[in-house]
Structures are given as C-alpha cells and as structure tokens.
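Left out: one protein chain. Kept in place: all the others.
Up next, chain A:
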Amino acid sequence: MLGNQPSLSRYLLPVIQRFVPSFLPDVFRARLLSHQWQCTDMLELTLQVSRRWPGFIAGQHIHLTLNHNGRLITRPFSICSATNEWQSMRRIRLCCRVDPRGEFTSLLGTLNIGDIVNISAAQGDFYWQQPTKPTVFIAAGSGITPIAAMLLSQRHWLAPVTLYYRARGIESAALLQPLTRLAERNPLFNLVFSDSREQTAALFSEQFRHHCSDNHTQYYLCGPAGFMQSITAQLVQNAVQAEHIFREQFGVDIAPATPNAAAETVFNSTLISAGTAHNISVSTSQSILQSAEQQGLTPSFGCRMGVCFQCVCEKVSGQVRDIRNGTLSGHGREQIQLCISQPVSELVIKL
C-alpha cells in the first residue's frame, strides 16, 4: 500500500532486479543444468530448482517464464521426471515440444547452461489417483510427459498397468527409453508402442478395448485435443464410466464448436484499454486475445490456454464461447479469459 503497489516486493522489484537479474515476484528461480534433444522435436531441460519451490505430484505442470526481447512470456510444461529426483537432488526435467515457428519454444533452444529461468509452483489435478486399481494410460505425442512422470515416480506396484503410447515413429517418441527399461524391470507394467504412420487410429483403439470389460480399470489420457476427444468417446461407448477417465489437455485447438459454424464470422467489437475504446474486428476462427494482438492491442496474457488466468478481463456485454469445450457465456457483465474465448456476438470488453 505504501508504494501504491500491491506488495512490498513489487515496490522493491526494480531494486531487487538490480542485484538479482531476471528476478520476478511470486515465482521461483531455477537454473538450467542441461538441455538435450529427446527426439527430433522434443527438447529435455534439466532444472535445478530453488529450495523454496514447494514440490510437485507426478503429473502436474509448471509455468515457465522467459524474457524475450524485453517481453515476459509464459507457457505451461508438464514435469516428466520422477518425484524422487526432486526429493534427492532438487532437480526436475521438462520435456518441451519445440515448434521452430513458435515464439516461445524456439527460445528454449537458445538458453545456455547455467541460465536462470522462472517457474511457477506445480499445479494441475492430473495425477495418478488410485495406483491400487488396474490402470490404462493412453498418451500421444508430447502427451507422454505427465504420464512418464507418474510411471517413473511409482515405487510400489500393486495392480497391472498398461501404457499405450502413440507417436510418429520411434525417432519422435520422447522418453521411450526410460519407459522401456521400466517395463523390462517391472512385470506389472506393460508398454505398448504404436507408430501412427503404420497403425491406424481405429486399430490403435482396438488394442485397449479388452480392458473395458473390467469396470475397476482407471484411464488416464493425455495428448492433442482431437485425439483425446475420440478416445474418450470410444471409452464411453464401451461402457466406461466417465469418472474413471482422467484427462489433461495441452494446447487449445480451435475447432468450430458447432458443425455449421465452420465458416469464419467477424464481429465488430469494442475493447476498452487504458480508458480508450478501440473498435476491432474479432474473428470466430481464433481467440479474442489473438484478434486483439493482431490489431495492435496488448492485453496482458500468460499461458494462452486457459490455465493461468492472467488474461482475465471484464466483458461488459455480448456473448462468448469457451474454445475448449464450446460452453456459451451469458450476455451481461462477467469475467472472461481472452485466450480461450471466441466471439458469438458483438462484444464490449474492458481489457
């Protein structure tokens, strides 16, 4: 209050940053110990985390913040290493898919050993809830990361576990080695790898159909949105109860929520930023955040996938749809997340 800042650490931030470069409030510091390519497009970062970092449950993710040309950008990544590695050495590993066109992930390759990065506390409720029950893990692509952490962290195996891991060939399957070793050592753990170039999606899902007859089996899914949607639909068809299916979704796939909305529509909307009204056109083919940025506005943002709530703004009027699940909002005043909202009508939003 004294410095007109929400906390003393915010007020002193410029002074602290003078002595501890790249210090940020409310996050934790971590030092990069090594980076190596797991496969063609997956980079594994090993981080030495600070003592203050409160730890994680296998399957959770963190938000990684980097400074790019004066701009702070943040993305979520699942921890892919075992919990005992953190307990004994305070190390965690992240497995990040690098998109050479992406602003953030292409930065990861330019980090140097010894660099300090900022990470959030671990979060997310995607973790292995009942290891005593038979479990089926289904992962595709980079969706393997939280699942690998769960499997590699498990010390006492009590029930049969099968992992169905689908990737575009062995050369682009991250973390396959440690998981294969685990399968060799552990009779209760069975690993089934599927090459998506050779095996069709239908054949892939055929493989785990036989688990569905046992109604104690739990299912953990992680992968691209489309993959998870179709797998979930098949499991439900095979009479698996919805509460036995646990999912973690990465990335926001912008798919039209209703079949006839495939055509792009543009709404003229008013975005009030710093007291000034900007009239911009907001397209249904992308998030409001993207539309605003393309037209020169700079709302605050974080993960860009609806997790971190940094882009929450007040919608004054109009209706939006949640990109992730198609939920429609009300028409009046309410808080919305710009990164996962697309317009359904003309909007007035206070940035």
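Please note the rule applied: contacts are C-beta pairs under 8 Å (C-beta built on N, C-alpha and C of every residue); 3 or more make two chains touch, one makes a residue touch a chain; residues count from 1.
Rule of thumb we're sticking to: contacts and distances are computed from a predicted model.
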Not-shown chain resolves in UniProt (candidates "ABC transporter permease", "FAD binding domain-containing protein", "Multisubunit potassium/proton antiporter, PhaD subunit" or "Fatty acid desaturase family protein") to "Fatty acid desaturase family protein"
Of A:281, A:298, A:327 or A:345, the residue in touch with the unshown chain = A:298
Contacting the left-out chain in the complete assembly, out of A:50, A:123, A:273 or A:286 | A:273
Logged for chain A, residues touching the omitted partner chain are 1-6, 10-15, 17-18, 24-26, 67, 69-73, 273-277, 296, 298-301, 316, 351
